[in-house]
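A single protein chain has been omitted; all remaining protein chains appear in their positions.
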Amino acid sequence: MNTLSPTRTGTGASRAGALAGPDPRPGIFDELSKRELRRAMLSGIAIPGYQVPYGSREMPVARGWGSGGLQATLSLVCDEDQLKVIDQGEDAGVNASNLRRLITEHTGAGEETDTRAADIIQSRHRIPEQPLTDGQILVLQVPNAEPLFRIVQEMDEQRRMHAEADYAKMWVWLYEDIVHNGLITAAAGYPVLVEGRYVMTPSPIPRWDVPKMNDSDAITILSAGREKRLFAVPPHTRVVPLTFDDRPFEVEYTPGTACRLCGSDDTYLVEEPGENGAPGTWSCSDTDFCTRRRTGDAPADVAGQPVELARAALRRATREQEETS
Amino acid sequence: MITPAPAPASAAAVHPEEPAWLELDQLTERLNLAVDRAMGEAGLWAPMLAARAVRQAEGDPTEAAHLLRAHRAALPRLAVSVPVATSELRVVRRISSAFRNPPGGQILGRTVDYAGRLLDLLPEDEGRAHVTDEPLAPADDGHLHHDHDHDHEHSADPVAVERVPGNVLAILREMGLVAPLPERPDDPEPYDITRRPARPGAPRSAWLQTMARGDTGSLVHLWWYGCDWRPDHEIPGELRHGALPVRIAHPHTGKPVTVAEVRVSEVESFYNVPRAAAQRHLGVGYGICFGHNERKSIAMAGLDLALAHYDADSELHHDVLLTLDGLDSTGYAQHLKLPHHVEYRSVLDRAEAAGQDANPPGETA
């Protein structure tokens, strides 16, 4: 094997190519595998919220750093697409930057941070505040695909429960939560019912983002590389957080807080602790939206208007207080 | 992540302060067990690529296996090899703990088993005491040649070393201790864990594949952990290390053509007693993996026996199918290092709200 002589220089990829065949610059995901992923995604779109197993391939990132999202994005993206990648809402996060560079370098797609201009948005833990539009695809990275994992451990039983839409144990779990804690304590990754049929985890997005999934104009693909399954929410699908009729769904909200940069009080804010005991400051987790709010280039309402849920909850709490006093 | 490989020959010249990179043949010949382990856990036989992966992973076999698997995922699957019987194995090492002198003999081969684990403080070329390289040590000799001069380490006559001895299991079959092979074997197409995720309830071919490319440490741990509570332990009837041909059907003639050769470690274990009085035959467990990795194939064979014994929905089946993959487990550990502050804010919000909730729990509405 002279072509593998250690003294020959070049990239690992091109040298491996000499062994593998004529293509001197193989990509990071072979075409036949992409086809399999696309078939799985079509199945997912056909059965909203159903977990479609797929033969997850090994990506050049750790299984946990978006290997599932990466496979989905690579199977969808072409060189004419604009790609946005965010982690925790930020385009500039290390993980997001790495993934974006990796994908654009190997596919010829363009790098994009403006949500409006992106064809495909791969995200970890957030849905952008900018309302998504027809033709856009949101790819969410999923660490734990099974919404029933806290309820039953056996995989067969989980699959049976999904198959028979037997979710009583999930409701009992919510009931018990209220009994023990006074409210439903499920935080990020709040369980949702998709089109009245499958219970699904929306990936660990905050509750704030859950209303954005309902009746969205865009396609959402949720892909779990380590757990080797994906699921999808097609456009204009009902996505309803599981809760009792008389216990309204609550989103994250701290009254009186606003972004220190753009002043928004209707976006998902994250706190930065103050130094030396000083009070913390809040800022938008969606950095693209925050930037555009500052230049007046962002819409008045964020997608799903989660702040309305928060304000309604506040009004309820005030009314209850008045009634009791 | 496919970083440009450093050019070993010129690296020292360009960066005189940096130590030179190991040559690939240094890795395949002197750190061969690390290269073998990377190939085993990658499930990919490619010694030169594996050596490169070990070098680029700075010696971490798990990272090297990741590089190899990610590289493999970039390539199309062009063909599927035809099944090969491991009775064709050309052994370089073969021992049986079931027989003192099995037909074909005990072939100790290359191993550190019989060497004192003394750190040699002399330069390795002078010391050489740490590896036994005894290609043919007949069992009836009873003498392990510890103190011989081992200068012939790499000059062993390959003809003398490579042999195709009879299979110990076949002897046990003839003795009626092991169930005979079915005349018309139930031989379904094996499960392909690289294309279909293996879940509890998957057939034996799925669990064997999962173990064959599982993380060595995890596999040995799971097996050893079970040795604590499983009733009796197994005996490796035969442990072999050697080469097997890889054949594919010729695209035009359809006839099998040998296109490559892989080295494997293979173990066939059985329980020392039949597990039930009514059961006439010994259960057989099978372990195999790429390269020279005896503890992995021993652990695999032991777990295979145990898996056959427990129900498909048992914890053991779950653990074998879902927790042994090195990429999965390290991937999960790696992901904890990523930022989680969006999730954290959501959790904090619930904790605060639960604290503020004025209604005492359990108040009947």
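Quick notes on this one:
For reference, chains read A and B in written order, and residue numbers begin at 1 within each chain.
Assume a residue touches a chain if its C-beta (ideal position, glycine included) is under 8 Å from a C-beta of that chain, and two chains touch if they have at least 3 such contacts.
The working rule: contacts and distances are computed from a predicted model.
As stated in its UniProt record, the chain not included in the shown complex is "ATP-binding cassette domain-containing protein", which appears among "4Fe-4S dicluster domain-containing protein", "Glutathione transport system permease protein GsiD", "ATP-binding cassette domain-containing protein" or "BlaI/MecI/CopY family transcriptional regulator". When the omitted chain is restored, the residue from A:31, A:80, A:164 or A:275 that touches it is A:164.
The residue touching the chain not shown here, chosen from A:246, A:275 or A:323, is A:246.
If you put the hidden chain back, the residue from A:176, A:215, A:272 or A:301 that touches it is A:176. Mapped onto chain A, the interface with the missing chain covers residues 160, 163-164, 166-169, 171-172, 175-176, 178-179, 244-247.
Keep this in mind: only the chains that are shown with their structure count from here on.
Separating the centre of chain A from that of chain B, both taken as means of CA atoms, is a distance of 36 Å. Taken together, the chain B residues at the contact with chain A in this complex read 1-5, 7-10, 23-25, 46, 48-49, 52, 56, 66, 69-78, 192, 194-197, 199-201, 313, 318, 327-328, 330-336, 338-343, 345-347, 349-351, 353-354, 357, 359-362.
The touching residues of chain A, when paired with chain B in their complex, are 1, 4, 6-7, 9-13, 15-16, 19-21, 26-33, 36, 53-65, 67, 87-89, 93, 95, 102, 124-126, 143, 154-156, 179-183, 185-189, 204-208, 225-229, 250, 252-254, 268-271, 285.
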